[in-house]
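Okay, here's the structure, questions in a sec.
Omission of a single protein chain aside, the complex is shown with its protein chains in their original locations.
Going in written order, the chains are labelled A and B, and every chain counts its residues from 1.
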Amino acid sequence: MARRGGLGGFWNEERKLSLQVFLSNKPAVVGLVIVLIYIADALIVQFAPWLLGLKNPYALTPNYINPIPQPPSWKYPLGTTYPGVNLLTAIIKAIRVDLGLSVAVVLPGAGLGIVIGIIATYIGGWVDDLLMRITDIFFSVPYLVLAIAVGYVLGRDITSMIIALIIVWWPLYARYTRSVTLQVRELTFIEAARAAGASNAKIMFRHILPNALPPVLVQMSMDLGTVMLVISALAFIGFLPVSNFPELGYLTTLGLNYINTAPWTILFPGIVIVIFAVSVYLLGMGLMDVINPRRRSSL
Amino acid sequence: MSKEESIVKIRDLRLSYYTRRGVYHALNGVDLDIMRGEVLGVAGESGCGKSTLGLTIMGLLPRNAAIENGEVMVDGFDVVRPLREYFRRSKGKFKPTKNDDVLKKLHKAMMNIRGVKVSMVFQEPMTTLNPVMPVGYQIAEVLLQHNVSLLAKRRLARAKATREDMKAILGYLRGNDMASMMDYIKSRRLEGIEDQVMAYWRRRDLHDLVKEIRILSLCCDAVNPMLRPGLSYAARTNRLPSAPVLRQLVRHELVKEGYRKAAEYLGLLGMPEPEKVVKMYPHELSGGMRQRVVIATAMINNPELVILDEPTSALDVTIQAQILDLLKDLKQETKAAYMFISHDLSLLYQVSDRIAIMYAGKVVEVGPKDSVFKEPKHPYTQMLLEAVPTLEPHELKGIRGEVPDLRNPPKGCMFHPRCPFAMPICREKEPPTVDVGSGHKVACWLYAGGGEKK
Partner (left out) sequence: MYYIPTLIGLTVMVFAILHAGGPYKLIAPYINPRLSGPARQEQIQMLIQKFHLNQPIYVQYFYWLWALLHGNLGYTTTPIFSGPATEALAIFFPNTAVLAIFAGVLMWIIGIPLGTWSAVRKDKPDDVAIRVFSYTLYGMPIYLLAVVLIIIFAVYLKLLPISGVVNPELTVGLSWYVNGISYPTHVLIIDAIIHGDWKLALNAFEHLILPAFTLALAAMAGVINILRASMIEVLDQDYVRFARSKGLPEGVVTKKHARPTAMFPVYTNFAYTVAGMLSGVVVVESVFDYPGIGYWLTQSMLGNDMGGIMAGTLIFGLIFVTTSLALDILFAIKDPRIRLG
């Protein structure tokens, strides 16, 4: 294919191929668009709530005069949930909270895990063994249970929920980073660099890390969805003793007593989570294709 | 069966691989015949489409391979027809997924060709075998699929044969009187025993005494009477009985028999301790042993054509020599035809009857091996042979110029950018294939038009 003039340097063959591979994965593109919409929602609620006419962007606005859930209507496009909360605005507000919480868990959790994973592979030997045994121990308690236990110690609030989930999540990243790093270390060009006399640290940070990180980053993007699922599940079982908190799991619990008469109070907040989690997953799959050399070359 | 009859007939085969990086024209008008019983050597630089050609004959192409034209007749069956028709129908919008559907149907249509008429030994013995299946089962599977009758007969014959029978058979063997032995077996209705007897008798690694003891001990291996009708049915019809439980039981018995046959065959191929090896998994075997297993799988059902895709190039030199000796022996003992793919010309000279030279997805020269080696016609062949210092095993290398980019192959004769004799017409028109005598054919303008030079 002819190279486009001017941008030749940037649009080199490989980058163009990456883009092509990504774009040819239609679900991934859809996922990307949806994720961007969620991010836009969160940013607008955070920085410019007036754009959407939100008066009280960081909390739910109950209406005790008419608390019974109302079906969708012109006034309330997604209906209302108990106690008289407009679901549409509630969901718009909740996206910011859930996305923010996910990022607040994934970034530090992954950062910590990546550092520990790299230390484990870099030093190796008994340090590696020890660190991996520690991840085993953290991993031995199912994450929701561990979060509950940590929540008991720290008191159940948002901060402790974030800390609890970071404690739950870092071992996953430590292990994953370790496994990809080990894989990369086996590759031949690393041998070549070693033969050329590069120091260990240089090999680690100049050669291994850049090749090991992309899959970990893809994993992070996918985990934004997983963590959101866990957060909402925790909120659902009552981890957060709060009221009027715009969080999707909590929002779902509000309508639970009306399950017979007002299913939308549960379905709409739920669907918003499903769409996000599926979108990040599809996006992640698309990115995975891009970094997978076999996928790049075949049709 | 005359020697001139062909088992495979390929005409103007054009195949492209569709990838994200472009369309690779891997085969560009291949014309080739493989005669019954011959060894056809196929040579050429790596990437010239040798493996692709072999895979096409087997119908084992990947889904991104488009058959743009041509036919591949295997014993009268056009392997590529559905693929070619799909390509025509797709009208430039070739979709690998759709092609895959066609391939799936082809797999079904070819079930009774693969492993029966044609089989293939792949290039890479380390990855060819299933890592989680005992190798004996992988060998026996061919028979379990296509020839349960043989297995059932063998089992029944062992149950029926008495010690006296075996003594009689051994007598004929000692006297080297095969015809009488067969008559005896027929009259005693012991068909299936000869297969086992011969497998021991032909072993080279066993002392005669050991052979005789083994042959004698083939008798009186009683079979569960419940299974006897099922086994007889399988022996008669070459199918397993359909009653559910009986089917499983008979199958189980035949699987055991399959392992036995696999071990015998591996023994014939010079595998030490074959009875143990059949129960092992591929990772317990060395490369050479694995390749023997693959060869055994390809040969055990006596196919009419075996495609050997660089069967030795992944192995180290001593093992290579062993495998080659083995193949030479097999050639003596079976009536099969072989398509021997290699990039090693001296090796091909040792094993082949005829040689085909490929360049950029085209057979540029083909003919009897002496004719091709002693009087190479095509400039590419000449350069290849010049690059071979001796007839010792040796890789093709050191010829001038670069392998063409198959996404954009040169017009006219594809060799012209590297050819010292290139003429204007070579850049314009593809040279026709002409016969320069006694089946020696060459595709080059130097010989077109009755061999006169322009």
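Rule of thumb we're sticking to: a residue touches a chain if its C-beta (ideal position, glycine included) is under 8 Å from a C-beta of that chain, and two chains touch if they have at least 3 such contacts.
If you're wondering where the values come from, they're calculated on a predicted model, not measured in any experiment.
Peer 1: Of the residues listed, B:Met110, B:Leu173, B:Val372 or B:Cys426, which one is in contact with the missing chain?
Peer 2: In the full complex, the listed residue that touches the missing chain is B:Met110.
Peer 1: Tell me which residue among A:Glu13, A:Asp136, A:Asp157 or A:Glu191 touches the hidden chain in the full complex.
Peer 2: A:Asp136
Peer 1: With respect to the chain omitted from the figure, which of B:Leu60, B:Val102, B:Val148 or B:Ala360 is a touching residue?
Peer 2: Among B:Leu60, B:Val102, B:Val148 or B:Ala360, only B:Leu60 touches the chain that is not shown.
Peer 1: Looking at B:His146, B:Arg251, B:Lys331 or B:Arg418, which makes contact with the chain not pictured?
Peer 2: For the chain that is not drawn, the touching residue is B:His146.
Peer 1: For chain A, which residues touch the unseen chain?
Peer 2: Considering the whole complex, chain A reaches the absent chain at 133-134, 136-146, 148-153, 156, 225, 229-230, 232-233, 236-239, 249, 252, 256, 259-260, 263, 266-267, 270, 273-278, 281-282.
Peer 1: Tell me which stretches of chain B touch the chain missing from the display.
Peer 2: 58, 60, 62, 97, 100, 104, 107-108, 110-116, 119-120, 122, 124, 127-133, 141-142, 145-146, 281, 283-284, 294, 297-298
The rule is simple: only the chains that are shown with their structure count from here on.
Peer 1: Quick check on the complex: what are the chain A residues that touch chain B?
Peer 2: 17, 20-21, 24, 296-299
Peer 1: Under the touch definition given earlier, write down the residues of chain B that touch chain A in their complex.
Peer 2: 18-21, 64, 96
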